[in-house]
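Report on one structure; see the data block that follows.
Only one protein chain is missing; all other protein chains are in place.
What follows is chain A.
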Amino acid sequence: MLLAIDTATQAVTVAVHDGATVVAEQAHTDTRRHTELLTPTIRDVLREAGLRPRDLSAVAVGVGPGPFTGLRVGIVTARTMGLALGVPVHGVCSLDALAHATFAAGQTRRFLVATDARRKEVYWAAYDVTDEGVRRTDGPDVARPAELPGHLRGLPTAGRGTELYPEALPHALPQLDVSAGALATFVTGALRRGESLLEPQPLYLRRPDAVPQAERTPVTP
């Protein structure tokens, strides 16, 4: 039993996968209340699946990129669950999870994923589509949408970036938010194929913005 969570966007999304299929999934979209909502949502999803936390055998978490505070809530929750339950914790690039959902929904050619990075920027990555799935070719990175090269901006685009910047990213796909169900399916497949996943370590892509203070010349005693 795999629990999957993602808090790298304005959505809080949680799912349980039993190795064959997604058995329960819930999401709150458009929220900034990740701290409040995440654990109650996990509790509710487990309840819906008829499971107790102890029944879980692994936890998967979206590691961003995404707005930092929400992102950390998901990662620290996953890591703590891993510690408390004694189960492994896998990380997945949240943009990959969104790309996987886009593929699962029938996308057949190359596309872009662009999510809200605030400050007039998007987190983005580009994907090739093969018969088996998606393969990330560019990114993840953070940029002003209008400053992305034309050949990327011209691609069909999943993620809220299209809603926020329709002029720069005009070819919107219907997938707007990360789905934990898609993330769980992706992780289950990767584990079965023996592929390695990421550490549950945040992809910040930006440094904390703080300026070291200028030296004040020490007083002469």
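In this text, a contact is a pair of C-beta atoms (placed from the backbone, for glycine too) under 8 Å apart; a residue touches a chain by one contact, two chains touch by 3 or more; residues count from 1.
Just so it is clear, contacts and distances are computed from a predicted model.
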Chain excluded from display, named as in UniProt, from "NADH-quinone oxidoreductase", "Acyl-CoA dehydrogenase family protein", "Protein-methionine-sulfoxide reductase heme-binding subunit MsrQ" or "tRNA N6-adenosine threonylcarbamoyltransferase": "tRNA N6-adenosine threonylcarbamoyltransferase"
Among A:1, A:76 or A:172, residue touching the chain not depicted: A:76
Which of A:132, A:167 or A:209 contacts the chain that the document leaves out: A:209
Omitted-chain contact residue, chosen from A:33, A:120 or A:171: A:33
Positions on chain A contacted by the hidden chain, ascending: 33-40, 42-43, 53-54, 68-69, 72-73, 75-81, 83-85, 202, 204, 208-213, 216-221
